[in-house]
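Every protein chain except one is present and positioned as in the full complex.
In this document, chain identifiers A, B and C correspond to the written order of the chains, with residue numbering beginning at 1 in each.
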Amino acid sequence: MFVLVNLKAYPCDPVAVAEAAQDVSEETGVRVAIAPQAAHLSAVADTGVETWAQHVSPVEHGSHTGSTLAEAAADAGATGTLINHSENRLKLADVDGSIDAADRADLETIVCANNPDQIGAAAALGPDSVAVEPPELIGTGTPVSKADPDIVTDAVEAAAAVDESVDVLCGAGISTGDDVVSAQDLGATGVLLASGVAKADDPRAALEDLVEPLA
Amino acid sequence: MFVLVNLKAYPCDPVAVAEAAQDVSEETGVRVAIAPQAAHLSAVADTGVETWAQHVSPVEHGSHTGSTLAEAAADAGATGTLINHSENRLKLADVDGSIDAADRADLETIVCANNPDQIGAAAALGPDSVAVEPPELIGTGTPVSKADPDIVTDAVEAAAAVDESVDVLCGAGISTGDDVVSAQDLGATGVLLASGVAKADDPRAALEDLVEPLA
Amino acid sequence: MFVLVNLKAYPCDPVAVAEAAQDVSEETGVRVAIAPQAAHLSAVADTGVETWAQHVSPVEHGSHTGSTLAEAAADAGATGTLINHSENRLKLADVDGSIDAADRADLETIVCANNPDQIGAAAALGPDSVAVEPPELIGTGTPVSKADPDIVTDAVEAAAAVDESVDVLCGAGISTGDDVVSAQDLGATGVLLASGVAKADDPRAALEDLVEPLA
Partner (left out) sequence: MFVLVNLKAYPCDPVAVAEAAQDVSEETGVRVAIAPQAAHLSAVADTGVETWAQHVSPVEHGSHTGSTLAEAAADAGATGTLINHSENRLKLADVDGSIDAADRADLETIVCANNPDQIGAAAALGPDSVAVEPPELIGTGTPVSKADPDIVTDAVEAAAAVDESVDVLCGAGISTGDDVVSAQDLGATGVLLASGVAKADDPRAALEDLVEPLA
């Protein structure tokens, strides 16, 4: 299982969370990555933790002021990127363009989507993985396994029907180690989470708790 | 073959083009429809021609000032709608939402996309049809059959791989009756065209020329 | 005072509301206009009521599929248009472009904005009027005169500081005739309202009640 912690624009210390994640990953052997603000990519990457961008723009080198160039993210230490997160929805053509941009910069890609139909659409664009984020679960603390387990299995099926090589992550409703195990049981190969770690009083303890059943 | 004439925001007389299209359709038995500005839908529908919207918003009844409500388009006489035209690209989630909106209002749907990958993605969202619009052909007058015939056959294949029930139209590079026949030979079940008819000195003659090989 | 009723995408009968508005306007001498969906403009204009668009696109005639061309709105009977409504926020450059488009098509313009700073900015772009819409009042039924009267007087001042010829309307928090009088007392020359009329069981009675203190 892959545990990707999205720091969003939270008022956390990205380096402290990164160091905790790196320690927990090394101690347990579980793959853990941190996705900070673009401006924090290099500071996070300097901790040695696997570092992801939260977004890359569907552009190549050129006149694109204010974009997030995939090559610049890679240059700062990112090795993967989220695309089309529910808080940063892209045009269909730009999801395609952002995957292409990430591929050019050797960034691994996870495309987020709302429901099984959109997961199928995202899978058709050739990302490495997709993540299903039921809008009603985002930020609620409700475990996906209790609220809506079918959405994960349906997403796994929808992705496989289009492209069997695309992995599916569970992108919402993950707060505890039990939730991670449930996601795995439903066919997910990883989880996205955010506030459960980034806003925890003790991010290290929160991460240890999350990966404990996997270790 | 289905011939859909998109009037865009051209300075043509939408009613005159609609009347010509209706006559040509009746005389030849070829299915011809007109997609005018939303504000012209009822005037076009009053001619009796098959009438399409150029876009519907991914919304239901409610507080959506400035939207194009699918129900309002249907109420004005539309029986179908384009979605995600290259001049009006939508977010992936909104392509999904606009298809749902159109379905609720009993509008037939054609989702436009740039390339075979995006055609596969569009097909995964469950529209009635998709239309492939190679950006380099839009508005050029270059026939798709000469410039890039593979894009149509690849689009047909990409759509079929995801959902065999989704038809594929050729959305650019159509100016003459020969181009329509070429599109049909490449596996398309219809064509989108715009300036070739809407900006013609004699739209009726242009339409007669287009459908002549099909009649 | 100018009373502009925005029908948004509500499930009302636009023609019935338009007829009621036209009757009430004729009986009382109060200027009342109706802003329906673009697809309903011609049906509303046919009642004889003053008809407004909810939005026009910042484009001229040309290749703009899915746009709302100002000329098409005017052609269908609109004589004015809202721009930058809180439910349809535009880029700064596009507010400018939409005002230009409306001017070309002889449509009167009201640019909506959130707060006095943005009202000043909108006034600098040269519309006929601006409307202040405090986000916290939209759709709440709370009268602006009670919740936040300063925002109207501040908006009047901000607009006047930039361009004294730009009128200011009160764009939220209007449900009753008393609210209309309050808005007038605070310096507004008109009001925008929506659900209070469009969703009323008896739109005619709601309009009569609104304009009664002005007649």
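The rule we apply is simple: contacts are C-beta pairs under 8 Å (C-beta built on N, C-alpha and C of every residue); 3 or more make two chains touch, one makes a residue touch a chain.
Quick caveat: nothing in here was measured; it's all calculated off a predicted structure.
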| item | value |
| --- | --- |
| Among the chains presented, those that the missing one touches | A, C |
| Residue among A:A123, A:A194 or A:L207 that touches the chain left out of view | A:A194 |
| Contacting the left-out chain in the complete assembly, out of A:A38, A:A147, A:A160 or A:L214 | A:A38 |
| Omitted-chain contact residue, chosen from C:N84, C:T109, C:S145 or C:S195 | C:N84 |
| Hidden partner chain, residues of chain A it touches | 6, 8-11, 35-43, 53-55, 57, 59-69, 71-73, 75-76, 78, 82, 85-88, 138-139, 194-195 |
| Sites on chain C contacted by the missing partner chain, in the whole complex | 84, 89-96, 113-115, 117-118, 120-126, 158, 161-162 |
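Keep this in mind: only the chains that are shown with their structure count from here on.
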| item | value |
| --- | --- |
| Furthest chain, CA centroid comparison against chain C | A |
| Residue list for chain B, restricted to those that touch at least two other chains | none |
